[in-house]
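All protein chains of the complex are present and in place, except for one that has been dropped.
For chain A:
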Amino acid sequence: MPSAEVDYSKAHDRLESKEGIQNNSSLIDTPGGLAILEIQGVLNLPTKLNSTHQLLDDTAIDSDLVRQAIKFGDLQLEDNNKATLYIGKSQRLVGTVESIDPPLGVLKFSNHVENDENKNSSSKIEMIEIVDKKIVFRTRPLPIM
């Protein structure tokens, strides 16, 4: 730092395109396709992998970097803003799709070296998305029956 400009052109486009959509009730039907999934407490993922784990190689949304993701459940969305998250084989969480007020901006921080002669390293900050919906699971896990 000490000062970095925030490039918010993508967040702006997001607001513009949202105005065109009349009935934006579906969850991740946004141009950037981002939302928030909120669980009370901590989501514990396995630290050691074994053959039963279902893995997925994913490219990051804003770079070619490939990262490994692990399956931790199935998300079921119903039309009436209800959501169920099945975790593993024995637990399910019941939740709802809610609006976030105030909406949350998603900031992406990246350090890069400028190509000028000074080669000053500077940080680049981009607001890539505005998220206004989240799926919240407030209750304790229930058994799958």
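In the analysis below, a residue touches a chain if its C-beta (ideal position, glycine included) is under 8 Å from a C-beta of that chain, and two chains touch if they have at least 3 such contacts; residues count from 1.
Definition applied: contacts and distances are computed from a predicted model.
Enquirer: There's a gap in the complex where one chain should be. From "EF-hand domain-containing protein", "Defective in cullin neddylation protein", "Rab3 GTPase-activating protein catalytic subunit" or "Sister chromatid cohesion protein DCC1", what does UniProt name that chain?
Expert: Matching "EF-hand domain-containing protein", "Defective in cullin neddylation protein", "Rab3 GTPase-activating protein catalytic subunit" or "Sister chromatid cohesion protein DCC1" to the record, the invisible chain is "Sister chromatid cohesion protein DCC1".
Enquirer: Considering the whole complex, not just the chains shown, which residues of chain A touch the missing one?
Expert: Answer for chain A: residues 1-6, 8-9, 11-12, 15-16, 28, 32-43, 45, 49, 54, 56, 58, 60-61, 67-79, 85, 102-110, 125, 127, 130-131, 134 touch the chain left out.
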